[in-house]
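Have a look at this one.
Here the complex is missing one protein chain, while the rest keep their positions.
Which chain is which? They are A, B, C, D and E, in the order written, and residues in each are numbered from 1.
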Amino acid sequence: MKRVVSFGELMMRLSPPGSERLFQSPQLRTFFGGSEANVAASLAHLGVRSDYVTRLPANAVGDAALAALRAEGVRTNNVLRGGDRLGIYFVESGADLRALRVVYDRANSGFATMAADALDWEMILHGADWFHVSGITPALGEGPSASALRAVEVARHLGVRVSVDLNYRPALWTGRDPAPVTRELVRGCDVMVGNPGAVAAMLGVRAGEPGNESDGVLRAAAEAVSAELGCKAVALTRREVVSASEHGWSTALYTAATGELHASRHYQVQVVDRVGGGDSFAAALIYATLDGRPAAQALEFATAASALKLTIPGDFNRVTVDEVDAIINRNG
Amino acid sequence: MKRVVSFGELMMRLSPPGSERLFQSPQLRTFFGGSEANVAASLAHLGVRSDYVTRLPANAVGDAALAALRAEGVRTNNVLRGGDRLGIYFVESGADLRALRVVYDRANSGFATMAADALDWEMILHGADWFHVSGITPALGEGPSASALRAVEVARHLGVRVSVDLNYRPALWTGRDPAPVTRELVRGCDVMVGNPGAVAAMLGVRAGEPGNESDGVLRAAAEAVSAELGCKAVALTRREVVSASEHGWSTALYTAATGELHASRHYQVQVVDRVGGGDSFAAALIYATLDGRPAAQALEFATAASALKLTIPGDFNRVTVDEVDAIINRNG
Amino acid sequence: MKRVVSFGELMMRLSPPGSERLFQSPQLRTFFGGSEANVAASLAHLGVRSDYVTRLPANAVGDAALAALRAEGVRTNNVLRGGDRLGIYFVESGADLRALRVVYDRANSGFATMAADALDWEMILHGADWFHVSGITPALGEGPSASALRAVEVARHLGVRVSVDLNYRPALWTGRDPAPVTRELVRGCDVMVGNPGAVAAMLGVRAGEPGNESDGVLRAAAEAVSAELGCKAVALTRREVVSASEHGWSTALYTAATGELHASRHYQVQVVDRVGGGDSFAAALIYATLDGRPAAQALEFATAASALKLTIPGDFNRVTVDEVDAIINRNG
Amino acid sequence: MKRVVSFGELMMRLSPPGSERLFQSPQLRTFFGGSEANVAASLAHLGVRSDYVTRLPANAVGDAALAALRAEGVRTNNVLRGGDRLGIYFVESGADLRALRVVYDRANSGFATMAADALDWEMILHGADWFHVSGITPALGEGPSASALRAVEVARHLGVRVSVDLNYRPALWTGRDPAPVTRELVRGCDVMVGNPGAVAAMLGVRAGEPGNESDGVLRAAAEAVSAELGCKAVALTRREVVSASEHGWSTALYTAATGELHASRHYQVQVVDRVGGGDSFAAALIYATLDGRPAAQALEFATAASALKLTIPGDFNRVTVDEVDAIINRNG
Amino acid sequence: MKRVVSFGELMMRLSPPGSERLFQSPQLRTFFGGSEANVAASLAHLGVRSDYVTRLPANAVGDAALAALRAEGVRTNNVLRGGDRLGIYFVESGADLRALRVVYDRANSGFATMAADALDWEMILHGADWFHVSGITPALGEGPSASALRAVEVARHLGVRVSVDLNYRPALWTGRDPAPVTRELVRGCDVMVGNPGAVAAMLGVRAGEPGNESDGVLRAAAEAVSAELGCKAVALTRREVVSASEHGWSTALYTAATGELHASRHYQVQVVDRVGGGDSFAAALIYATLDGRPAAQALEFATAASALKLTIPGDFNRVTVDEVDAIINRNG
Partner (left out) sequence: MKRVVSFGELMMRLSPPGSERLFQSPQLRTFFGGSEANVAASLAHLGVRSDYVTRLPANAVGDAALAALRAEGVRTNNVLRGGDRLGIYFVESGADLRALRVVYDRANSGFATMAADALDWEMILHGADWFHVSGITPALGEGPSASALRAVEVARHLGVRVSVDLNYRPALWTGRDPAPVTRELVRGCDVMVGNPGAVAAMLGVRAGEPGNESDGVLRAAAEAVSAELGCKAVALTRREVVSASEHGWSTALYTAATGELHASRHYQVQVVDRVGGGDSFAAALIYATLDGRPAAQALEFATAASALKLTIPGDFNRVTVDEVDAIINRNG
């Protein structure tokens, strides 16, 4: 069984019942999530040995976060405990015209305040097949940033493949240019995941006009990322938000070695929960690549998996390989 | 900050969980609502100083109604307490083919049995900018009817602008002609809100064929109302009930002074809760007018606000000015 | 299988979740109940053929009431449909120091407004073994009162045994003396159920000092009722409300023919739901009497059944004969 | 009032809240259902005297099943009690791309292990107007199979009309050919309900190519069934599963006596709960036929009723005749 | 109507359902609370004009906090909006042996980071009758501390009576001596509320041995506080935690002018929610004092009110004057 390590911040998500507005009822549903944790949970459901690395506070909230990861089948041997709190985000899913609303309360988390040298990446990555991190992690603090860069460095040294999902969150970069650290993180990776807007904002790589996500623009962006930063593959996602309840979803994958750009099937999805769509795409692409599926098939697998995610409550994509393949076959 | 006074009956609404039929589970969700209360709650969320006037029983049910109003930010200084009960209505939202089902149990409420002279309208309307009432109020009893007419009279005297939403409910007028009292209520108002059917049934003003709601028919109805009853503006709503889950929603606004008829953008809405759509339209039109927005812009604001309402559980439109403007800008 | 007919008003009860105050959350749990309906439901669970007679509105609320009765196994062939509404009562159970709070909204129900001759008691009581009614029924309206008296008359004529539970509710008798009609109802019955306070207030039969419920006082009251009104047996209940969460519960049964007064075992109960305790006592006494148990044993059965009721949410005593006998054996 | 008897297995259905995956929350909603029970419940709501015959375990689960049937208005006089357990099925409704998922745990139920001669069909069917059974029943065990065949035989003898819904469930027939027993069950029935695939698999009657459900293919299948097995009418359903949330739904009815094939209106339904659609069709067709509606109208009634079912949570179609007729009129 | 101003931090409280451990289910019940907010809410229910002053973040969480206050009838005109977050605390109520568990996540709240001069106390306290603050407020930050001291100074200047509830929370004072600022806050107040332990820890006033709460020790502590700090009255609470589900509750009130020490009735309470007990005592003591009740009666009122609080879910004491007086009369 392949082993994938992912590293990032886990948060508690609190959402109102049904399609209510936040705090309309005195009830909140708890979920746990975070970009890399979502990847780790997806991978566990896909049958991969999935190790997740983070830092959780040593209290009942941190215990609950740990239990939630374990319930999904994620391995948590390398989870640190400490710090003052777990970050929280409040999510109102919206409905049709009423857009998704997210209120973040994530500052000063145990993860953001971790020490740069708290993790022994040689030990953690020993024997791993893949390492995954997002562009959110270096934005969260000095410790996470240095640790993520160190992890990528060690992974390269040990021959562990690396993927980076840009995950552009402007609010986390206020007053700072994300490019220097993100370019460092992405340089030489095996797979970079993002969209043209994130490529421009986080890597300083501009290709085509903003808002235009034609295949030509995607190709230009992918080629530029590969050329400038040496990424072996670039995966790009396209989400068309028709409304809070309906999204168009498709992706493309550029392989530097062949210069091929594969464009996926398009899914028009009645959305149950949009959070974690991109993360489930990254996870399924890692799975399918490790499974040896050719690029075009890996892309279809990842796209179907992430379209399916949009129909599942919570951040985690609780689907098996068989369920994803059934989508592909049904629509093939 | 502008101050708007509204007057009418507040009821308790009881609905089953999710998309269940009434009493399929032994659970009911409580809401509070009523045409003018919905207007008052919307206005409070839009940042207006919103005073609501009603009569609630002096028991735990009345206390809960009062708390619900206050939670929305509505001012309740002029709420009377007394009478035997609060009216109740049971609402099953339906789904797709299965239509909305409402069971009313509103007779003999504290509001319906209030005395005609229970309210000192000179005091209540002193310093107000706007007074709003619906055509439901005079149908509920002698006291409410006389009090509503007195309120309109005082408002005119004090220079307070007046709006009336026809809100035609045939069951409340069984065996009676609504025209005499409703015409009196509407006469000379600043804004009348309704639809061609209500205009015909409640004002005895007929224009065009029933069921036809073309712009020409709307204009004819509006012109007739203005000409006969001296209303300065007439707002007309068009709801196309595709199914319990999907409505078309658009509106028009006729301004007597200019003879202009503005037709709004059309919204095709996946409906979460259809109750209170017209009320939220009236509220947002009052807000936008008081805010000094020109007729066409005020209409777009009110239409977007009320389309948004259809996506929110309960009777109240819990949306801010920024949220409504974002809809307009996104779709503009 | 024995057949028992009971007649009275069914209402919808609405209660908040857990130990909350009314309307603290926007959730209500629906129950259905009413003194004679509670008797009917208890009897059905005890395996008796239990016919309940009432009048329910022909709407979704009435349908739900009917479904609730049927689910308990109550026969509803003789339930009339009509009238404007179902009565409602809001129940907050309280906890410890915080007392039970009930808000009634029962006026103008379909039952209260039924016609005096709406029911054909000869047909309904044909072949029945027992008829049960409470002192609430004649308080609710002219129709119910006349119909109840007629039912008792027909029952006597047909040799159907009759029980009456006084169930004194002062609020229903404001400005009226309950004695004339209640004495008429009780006269000659096979079993009267009540407590010394109700005997005084509703029958005008005074024995002993108020507040004193010693065996001597109970005997005096029972003897007086038997002597004055010809009741063959008088059952008296004693509830000591230590707090909303703890009640003492015991009963006594006087048999006119023998002059014996049996006093039951005393139960100290941690109360889950106090509503329907007396009704479940009456039902179990009817069952045990029909089952041929001697007076002392019938009394112990009825007392255990009603103590058990206090531990069950809702108005209905959902317990089997085996469960009641197990209580007696365990404590015997 | 007409009396219809149906016979089959009742199970407990457990479903997660909202659109969650199974066991995502530690909460399950209980429903009860089963092909013939769904027919019986629908008929009760349509105002028919509906008798349901099954065997339920003599424990709290069986008691709950019985209470659920009674709450719907189904008559349960002929329900046997015994056996070890009630079958259970876990249903995840899915959403859009995510398909319905059902996990069965139905083996060794009290019904499956009933004796072949446990029921006195002469007594049960005496005075009945119609008998209904599905093709699931004979698959469940020797006892149910023999009893179902005996019931059909007795029905024919007593002049009770018979309908059979094929309800093909491949998992129940593993390693067995359903044709011998199913052909016996269907032979000479008044109405057979199914679809071309079920006709081929369960009756060995092939007409047209698989997957093709054109009117021509439907007619061919219906004619073959009538010719070979002597069915007087053949009703065929067509469900196009666009996604878990959207189905196309239409039906056709072939009348052997006239050779006419009526095709129903097509409904495109936003699905709330797909379970029980076919059962509600059968029930409404029985009702409309007994009500004397001509074939084309009976078919429209049954199709509208079953389209409406798809919008109702649970297996049972809780709709009245008026509600179904309103759908037809609204769309007519 | 009397007007009371209170000032402090409001937090969101999150609790698991029923008697579960934290995060045992993925559900949390939201409450809002905080020492002075609890006082303000209690006062509003007691019919006092209750103004609460705090600082809430300008986001959906702050909006919900504001709505919760308003729903209780608290006036929020002087609530500031700003800062990064609302403090949160997770409360597991425990049961019997299993003790209450609280996890705080309150650092960096909008209240803690408010500016020292953000509030215009002359304006806010103009016309007020009473000002209340707890010893928690100065522990939370420089701004709250300075503002609280300023409020007390202004109150004295304007003749507004002042109460201070010590509310000792060791975790908030780690590494700091609470005495200097708390003594300043308490000096010259009209009523100080606390217990002997808090008096020792926060005021540096020691009287008697630790753990001993006899009347003599209470008197000694009260006399010392009055003598050293000039408090006109000292109220002391005694809570005996038998288990998480059962508390003993009694209080004493020392009046400096007379030297009298009144000891209250003792309540043994089955606890539903222990949070806010002391706050409800302070609120009811303020109410009863403003109502002109003599010391001994005011103390009994406050003790009954706070015993009642222990039976109510949430932090707020939702009880009326009549309900409290009923407890006194019932037990009197």
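In this section, a residue touches a chain if its C-beta (ideal position, glycine included) is under 8 Å from a C-beta of that chain, and two chains touch if they have at least 3 such contacts.
Everything numeric in this text was worked out from a predicted model, so none of it was measured.
Touched by the hidden chain within the whole complex are the displayed chains A, B, C, D, E.
For the chain missing from the display, the contacting residue among D:A64, D:A115 or D:V217 is D:A64, taking the whole complex into account. For subunit A, the residues in touch with the chain missing from this view are 67-68, 70-73. Mapped onto subunit B, the interface with the missing chain covers residues 25-26. In the full complex, subunit E makes contact with the omitted chain through residues 18-21, 24, 94-99, 243, 245.
Just so we're on the same page, only the chains that are shown with their structure count from here on.
More than half of the contact pairs at A-B come back, by residue number, in B-D, the repeat among C-D, A-C or B-D. Set against one another, C-E and A-E show the most C-beta pairs in contact at A-E. Put simply, the chain farthest from subunit A by mean CA position is C.
Of all residues in subunit B, those touching 2 or more other chains are 18, 67, listed in ascending order.
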